[in-house]
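Complex shown without one protein chain; remaining protein chains in place.
Presenting subunit A:
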Amino acid sequence: MKHALIPVLATILLAACSRTQDPLAELQQAGARTLSGQPLARQLPARPLLVNYWASWCAPCREEIPALNRLHQRYGQQIQFVGVALDQPAAIRTFMQRIPLNYPVITGDSLEIGKIMHSQGNTSKGIPYTALYDGEGRLLFSQQGPVSAAALAPELDKALGK
């Protein structure tokens, strides 16, 4: 348990020092954890972060997962991908048995996560919601509704300064 706390504290500290709040740290402060109950560390040195809010009950969310998997294959080394599920852990596991996600997923209390998502700019709280941040937690791009690989790839390139 102690070990589990260290990365969280590190992220929180990191976030407290930087000017903008790190979106991943914010989510973990609200109790979001991986399916095994572990916190998810922000990869260092801080690289761009792609956050995709989804749920297994959300048909449009499911449809974009393959595209995100493909993008993760291409960009996963330079950009940290995180799926944030507003869902029950059991439902997520069942879903991932059929359609695995290539990147880590965190989940928690849907209401709390919904609040964070709202504060991060998704005012209508509808999902899927995809947001791309730079290494310092500044929002570069966000989209509500399904994203295609073709639309997202140029944004990821831009985040990498390409």
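In the analysis below, a contact is a pair of C-beta atoms (placed from the backbone, for glycine too) under 8 Å apart; a residue touches a chain by one contact, two chains touch by 3 or more; residues count from 1.
Heads up, the rule we're going with is that contacts and distances are computed from a predicted model.
Looking at the choices "NADH-quinone oxidoreductase subunit M", "Peptide/nickel transport system ATP-binding protein", "Protein-disulfide reductase DsbD" or "CidA/LrgA family protein", the name in the UniProt record of the chain not drawn here is "Protein-disulfide reductase DsbD".
Note on the undisplayed chain: of the listed residues A:Gln21, A:Gln38, A:Asn69 or A:Ser110, the one touching it is A:Ser110. Across the entire complex, the residue among A:Leu40, A:Ala55 or A:Leu68 in touch with the chain not shown is A:Ala55.
Taking the complete complex into account, A:Ile127 is the one of A:Ala32, A:Leu101, A:Ile127 or A:Ala159 that touches the chain left out. Listed by residue number, the positions of subunit A touching the unshown chain are 55-62, 86, 95, 98, 110-111, 113-114, 123-128, 144-146.
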